[in-house]
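Left out: one protein chain. Kept in place: all the others.
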Amino acid sequence: MKIRVYYEDTDAAGIVYYANYLKYCERARSEVFFEAGETPQSASGYFVVKELEAKYLSPASLGDILTIETELLEKRSASIVLLQRVKKEASLLFEMKIKLAYLHQGRPVKIPEKIYRLVSAWESGE
Amino acid sequence: MKIRVYYEDTDAAGIVYYANYLKYCERARSEVFFEAGETPQSASGYFVVKELEAKYLSPASLGDILTIETELLEKRSASIVLLQRVKKEASLLFEMKIKLAYLHQGRPVKIPEKIYRLVSAWESGE
Amino acid sequence: MKIRVYYEDTDAAGIVYYANYLKYCERARSEVFFEAGETPQSASGYFVVKELEAKYLSPASLGDILTIETELLEKRSASIVLLQRVKKEASLLFEMKIKLAYLHQGRPVKIPEKIYRLVSAWESGE
Partner (left out) sequence: MKIRVYYEDTDAAGIVYYANYLKYCERARSEVFFEAGETPQSASGYFVVKELEAKYLSPASLGDILTIETELLEKRSASIVLLQRVKKEASLLFEMKIKLAYLHQGRPVKIPEKIYRLVSAWESGE
């Protein structure tokens, strides 16, 4: 997934605002649903973020084209752990380990088979 | 209503991003509901933006404290027109005329009496 | 220009937050610069928003793919007026007339020839 950095993403320090890397990573997670004709929030449930660990290695700037890579690190019955990287060409700018739990009406439930197949797209670290 | 400009509000041009003045004005509109113990979206309906005309006079910067003023220009049975101003001390930075329609389940309805009393707080241009 | 609606663009009303259509339009304006290998803010100057008039016709929702169209309405020596439309397939969701002035170090200046050629891409209403 490729993302262009626009004015809205930057701040007065001239670089991408630190919270916006989380937006980019969420776009990549949601896009897998959209491209499969699904929505991230369906009748069967939805993922919520439980924990994340992020490293900021180098800043992105206005006009940069960034690549978001997502890799499935752990697959449990009711949660997954992903590694998401934001790169500018070969250079790694941002890296985040994120734990997502699957909920239905606010309570943790087993991830449905259909959703499991979707997130398996990340097994190879696309 | 007073608002501080934080990094998230600014962009790489070093000033407040042009869409964010609309956020400031919406905060002021919603705050009237919150302070009355209501929510902007209730069982009786909600306002949606139909039209706006904005003038950008002078930019705001990181750390500025802005004042948002709201004045009721027109009051009809199913819509209102407001004039909202963003000021830095005596200086006018941004001005917007905004038309809001009242909807219930997606269809225009008469603004309930309780809501009319709330928005009347803007008659004097607080 | 095509834009996907992600969670970050929506609000608790379940639709795209009203200020975010301005973000989409700005992306389209900046993209013309990026694709020409330029930046919107260069040594010769930059555009700033002076006025806008917007109409909200129909809301966009999570997962929608939107098209942004930009048309040059007026071309003066130091300013331009654009008409920008946000569509979902054939349906018009949002429309904005926006006046941009060209500045150099905070003062209005004649738009350089190179920039004029860039914005002329919008003459045909791409």
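Order of writing sets the labels: A, B and C. Residues in every chain begin at 1.
Definition applied: contacts are C-beta pairs under 8 Å (C-beta built on N, C-alpha and C of every residue); 3 or more make two chains touch, one makes a residue touch a chain.
As the structure is a computational prediction, the values presented were derived from the model and not from experiment.
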Q | Contact partner of the left-out chain, one of A:Lys23, A:Lys75, A:Lys88 or A:Lys110 | A | A:Lys23
Q | Missing-partner contacts on chain B, residue numbers | A | 4, 6-8, 23, 26-27, 30-31, 33-34, 39-41, 62-63
Q.
Take the complete complex as the reference. Which residues in chain A touch the chain that isn't displayed?
A. 12-13, 18-20, 22-23, 26, 41, 46, 48-56, 59
(Q) Under the stated touch rule, tell me which residues of chain C contact the chain that is not displayed. (A) 7-8, 10-15, 17, 19, 61-62
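The working rule: only the chains that are shown with their structure count from here on.
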**Q.** chain A-chain B separation of Cα centroids, rounded to whole Å
**A.** 33
**Q.** chain B-chain C separation of Cα centroids, rounded to whole Å
**A.** 22
Q: Can you tell me which residues of chain A touch two or more of the remaining chains?
A: 7-8, 62
